[in-house]
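All protein chains of the complex are present and in place, except for one that has been dropped.
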């Protein structure tokens, strides 16, 4: 550790073996990032309690297992996102306690922590095909210590389905609105509630939905304010952002 | 006129001056488009009563005046679309009775006909900035003989504004939904009513609305069926399509 | 049911157990959506007689069968769109009367109703590759109670093929024009007829057709008015929109 | 007011002039939106204290003045966004107390309220050209009752400028990161802090920045989680979203 | 056949059973397209000698065989484009004389005609991966009666390869330039020769070639005139266009 | 001139002052482009008789005049394309014989040559707004020595207008089809005729025409073969390409 | 300066007023960026001798003058890029020695340094319209201490123009290739030379050049390696990158 190197320099000053000017020079060349690292580390510790996250997509089964292995000692909870059944089969052979949130494509190792706040994140979807992305968001938020309510298939094609659940929406602290196609869900819910809305555009749809572009643009152009948007199909990102908002005051 | 040529051939058969086979050959080479033209003309007459339309955009004032001049004799009603104030000033000098629908950018020469049906076309907008395009649609539909109701600024940012007017929407025979930004208006209204909805995406918005692309894609991807879409800002096209639907049974 | 809650409040007024002002307050907080629901329901009943529709794409065989099961009691006719042969095999095991419109990718359970109007929807295509989308539109319209005429492979590469069928086009009440590549079919037919045209751009083509974008833009920019457009490959949407137009006066 | 109609019905029950079943029927047909409106109104009142907002873009000076006039009685604070100098000149003639935040393009009528929370929203920009959008966000947040710190021109071209201000970033409750060009600012800051980051892509740049598309895509694809994005140049939307997050617990 | 109907009308005139005016009316309603068809047919006969063409892509093996079957009697030469090995296997079972141009993905039934002109079409490619599309163009042109010279892999990465063959280029009557990636081949060759150049952009490349978009745009923007472009990978279209140009004076 | 240098080397061989091997070495290092230049020059002379062309766009009036000045001695005919009225005013001051084709935005200095062939180039447009680009093509072709027929405003919105002129189309040797909006004109005419068609997409239209992209894609995806496309609004390119095709056999 | 703060801490250790552990803690909290800043500063000093650069675009005349003022004391050479004539007029009033490179849109204050290396940067363009961007690159490189050769208007439409100058190209250490339209210049030159090529796509062109997108994609897809690309019209970036390459070994 460079910490020792730093100590050694300070010791030399203390002992009078080195002038302040020489120490200044040494410190200027001393890799600041090590000190910086400590500082950044506090930042990291602020987030302590959050699960470690492994993006499984594009990794081999062997790599995924190895990373779980290396993280298992120092972490209570590890999740692997965008995981396949095949990924899970490899993991569970080595960690029989691992569980698979199939719809959400998340492998979980370790227990979901008790919720750190009573504030609620509500995850809503326009249709049933948006559920995988919504579940990815919901599980992410839960493993980060949030209470999550799911309201699926309440899209604007039948607006009464959303209105019927207005009290649930009103009681939410953050809402994640997952929708493909025209993505109107996010605008409409944002016009109904007072809490922040995270738009989660999905690639659900066909033709001129252009793999989620349609929903993405719609959510970015919402005529109702109080909404911000994550990447297409990025359930993890939506769940993480919602959690960061929801846990404010809890952590810092 | 080729009509004479045709008559001459028929006369020759009648007079026995030409065999049927020779006549057949002549007719095969006879420019079909003249006969065709007559036929197409009946088609045109089917639409009789519709105003003659001049697209003013990209024409000089002189050209616009000249076309009004040439159409004035054989038409009760002429409209010029996408007209500027300057266009109108030139027209009104020559035709003091001409009137200018400023918001709709339409010059009208001749009286709006009495409505040909009691069925109603309702034109709705998400915001106030969509009004010029909505007005272009409304005036177009009115000059084609339709009753039009206008419901402006009822966008989904405040969904109650649309719900408050649900009985008007329910009584409509065709609805034109003009909206920019995320264009959710069209999907939401289409989920509420039983009649056909014409989506009119507008270029209203900024940034990632990409001059109306956002609203266009949203309307094309509506999760609620019973909707079809016209070009961005094409109020005339929306009004015309709505009118063609609304006047079915009236004309044919 | 909130219906009971509402009754209870009214009973309290009747019994003099509660003042009108208190009742007013309670009602203001009473979830309006339940009342709203009833109203929306009448809207839904307006459409009564239309088949229930299941979007099969993105659903498992088990889910599809389950939804058919739950709908079978209260519906005379159910259709499943974007269905695969494999989807159908699962359905027909449970419902031996189910039939498969293979080209249209539609599973049908229950009889096609007799047509509710003599007005005709004509479905035309530019080429043979557009037929699956055209069939999806045609079957949709038929199951909704319309007479449908099919005119396939009459694209503008040989304009006489369309002109040869002009009388059929003239007798149509609504025309669905399905075409990929340059999508000129919709503009040309719209210039020939007086009835509304629904443009159905398809993903047929290659290279710079960009999966249907070329046909979509072409149809949106049609120089002939009286046309509106649905999403790329969205045969169901085209058939539904055409049906809504064609059955006007029949239902409301 | 339908409120009277409702009262009348309740009175009839109270007076025994109508049965509960009849009242039930009447209420079912009673326009729910009026009750709904009341409910939505409470929702609106939740936001009470927020300034009324007028989008000036696309409105005439007369319209803007008129709207200020109509809002002045019932509101302590009104802001007009995307306003020009010319807009302001018209407004200030009628309301001499109006002030103009020129850089932010915001007209303000009424006093900025004292901050409702000690939590801080920090607005950072990559360069000086992003400042107008950042100011729009900052003023919006301030008029909604937030303390705002501005850190401008700390873009990643010289990463030390951001690192130099890490303690300010660490003390923030919400960060708005405004950047054009490659928009890397948002990712980098999001990797440094624990609080939620609102990405505000700007149209600053040229060539392949495609009017902000480059920054927008970059922010949506941030490899660091804890970030969500608003529309290009939408400073108001960013400030509003940040405020909604920052005032949680204050209002509900 | 409507031919009979026409004859009948003429007979009636001849027999004096119908007045000329009545005949005129009947003829006006007589489907002009039948007469038109004859005319269009002469147009088709102008192209006589060209092979019949079947687009195999998107057709089943059964359909392809059936179409070959139906065309075999009245045609000396039939080609099927975009054909797979599997397509060919089905065809050759029924037509043992069929041959497969594997690289060009063309099935040929019947003999290539002797060339109708001494003028030469030269097909060049930038690299070896462009060869399939070039071959599709070359075979198409050959089966239409043209002499074709192939110059493959002479891309601008080594400009001397093109310069080495300048005399061949100079002796060409039409040049087809097939290239992917940056598509510079077309511009460079067009600056070197006096004859018309058909740009054939290919989808060869990766990353920001966007499946041929890069080459397409490059060819459309050629700074050297005397070039026009066909669709991405459309070897048939390029060969056909080149042939139509090359055979001018031969046919008309 | 390097011609002299070359002569000198040859002279040295002739005089025996240099060995063949030394000469070989010198020639290998001799700038090949000078020899090449001569060769390329013959190529250029092949095109002799074509007007010199100045792209005026992006040049100052002074520059344009200067280039005319420098070309005037060695050329019978010079044209300047994309010229403004202001450009022309400067030119005509210096060259009183210069004429301005205003619609085509072409300045012409020198006489249009007599036509070099009886073969006809026909330029057609969909609407009147396409005329400037069509005229640019027509004037270009005329100054290159072609007979040009203009058929304007025969777009597919009224297909009979094109059919009415089928004999003119049939008599053409090359057709230039200029159209904006959905660009269907090119496909339709290509399906009607046997000669090559040059598609000239124009930026005419609005909304989703995206400045000519719609027409460009449509023409590239034409379902009728025998068509190739030039850049959007590139009338000069279309006229040049058509001329190169039309004058084949005349020049080489 | 934090330098003092650091010195003070070291002094306290030296004086025995503080323990090493306390010093360690203080240093950990000591803003590392200050040390970092020193380090980054050396980095900055590495580049010493480079001119200070002011991006004038989007700045007011007052701002530009003020920045020149603040930089004038500590810098021998300052340049302002993307400057207008109006910008320069303001600057020259205050700094009579300022000069304006009009074509390059660069204001220069201070003398161009003598060249630091004999290696040559050659800037080439396809046409004359690319010159402003090429000049911006050339002046940038010159003010950074490079010898620059300009070869303008040697585009691939006449390939001999490039070949004629091959020895200049061969003698270059870095080549900047500026071209719009199809951008083939960069590929062709890259195939001819051994040195690195910087592709500078320009927005020159029209129609489907899409403001430089065509040239950008072409250069990115160059089939010849040894090329990398900067942003559209970014002459400064190209000149800077070329200079950084050209001065390697000179500075470090």
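In order of appearance the chains are A, B, C, D, E, F and G, and numbering begins at 1 in each one.
Just so we're on the same page, a residue touches a chain if its C-beta (ideal position, glycine included) is under 8 Å from a C-beta of that chain, and two chains touch if they have at least 3 such contacts.
Since the model is a prediction, treat every value here as computed from it, not as a measurement.
One chain is not depicted; across the entire complex it touches A, D, E, F, G.
Of D:80, D:110, D:132 or D:155, it is D:155 that touches the chain left out of the display.
Seen from chain G, the chain kept out of the figure touches residues 36, 39-40, 43, 46-47, 119, 163, 166, 170, 173, 192-196, 198-199, 216, 220-221, 225-232, 236-238, 240-241, 244-245, 248-249, 251-252. The chain not shown here touches chain E at positions 128-129, 158-160, 163-164, 166-167, 204, 206-209. One chain is missing from the display, and on chain D it is touched by residues 126-127, 155-159, 163, 180-184, 187-188, 190-192, 205, 207-210, 213-215, 217-224.
The definition used in the following text is that only the chains that are shown with their structure count from here on.
Chains that touch both chain E and chain G are the following: F.
Least step count on the touch graph, chain C to chain G: 2. Simply put, of F-G and C-F, more C-beta pairs touch at C-F.
If you average the Cα atoms of chain A and of chain F, the two centres end up 58 Å apart.
Rounded to whole angstrom, the centroid-to-centroid distance between chain C and chain D, based on C-alpha atoms, equals 39 Å.
Centre-to-centre, using mean CA coordinates, chain B is 24 Å away from chain C. In chain D, the positions touching at least two other chains are 32-33, 36, 39-40, 163, 166, 216, 231-232.
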